[in-house]
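With one protein chain removed, the remaining protein chains of the complex are shown where they sit.
Take a look at subunit A:
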Amino acid sequence: MVTAAVAQRAEASAASVARPVPSDPASARVWEVAATVTDPEIPVLTIEDLGVLRSVEIGDDGAVRVQLTPTYSGCPALDAMRDDVLLALTHAGYDDVRVDLVLAPAWTTDWMSEAGKEKLRTYGIQAPTGSAAARPAGPVRVQLAVKCPRCDSLNTRELARFGSTSCKALYECRDCLEPFDYFKVL
């Protein structure tokens, strides 16, 4: 099954690229600065929490090279994140900085850190439920229940599969009656 093959690939890539924090101290310092940049749409999450920050390298000539990966192909927040990484590093005294965007391996919500998921929930956005590899296949599928981030009720209802951004769906809680965003599994 092709769908199964895609799922396996997602699982393999998620395992092989978990948290690529560099080990040498100089690169780790650059990583720490870049990792302070937040998502302009969801300011409680850093690009490290999101898994958007992929790698950091310092060349022999001192040139800094940072790799970011887009969450969604058309995500307009990416340009802002790229600018902000550049600004943060320039601010920290690095004067030869390049930020590259890479598509492979493709970003998945499985890269989101547990700390990031907790911050999302506190912010009022429910974090992805389950892993991308385990997403059910087939065109007609049953959606797993999504918990309300405010009252933890599972008695919720999807209002729109595409919410304020591609990455989120809009839900409503039938117990506390509040609407909330749900960060979809990708």
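Definition applied: contacts are C-beta pairs under 8 Å (C-beta built on N, C-alpha and C of every residue); 3 or more make two chains touch, one makes a residue touch a chain; residues count from 1.
What we mean here is this: contacts and distances are computed from a predicted model.
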Name under which UniProt lists the unshown chain, selected from "Spermidine/putrescine ABC transporter permease", "Phenylacetate-CoA oxygenase subunit PaaI", "Prokaryotic ubiquitin-like protein Pup" or "(Fe-S)-binding protein": "Phenylacetate-CoA oxygenase subunit PaaI"
Full-complex contact with the absent chain, from A:D100, A:E118, A:D152 or A:D175: A:D100
Of A:L87, A:A115 or A:L177, the residue in touch with the unshown chain: A:L87
Positions on subunit A contacted by the hidden chain, ascending: 2-3, 5-6, 9-10, 65, 67, 70, 72-76, 82-83, 86-87, 90-93, 95, 97-108, 132, 135, 138-141, 159-166, 170, 184, 186
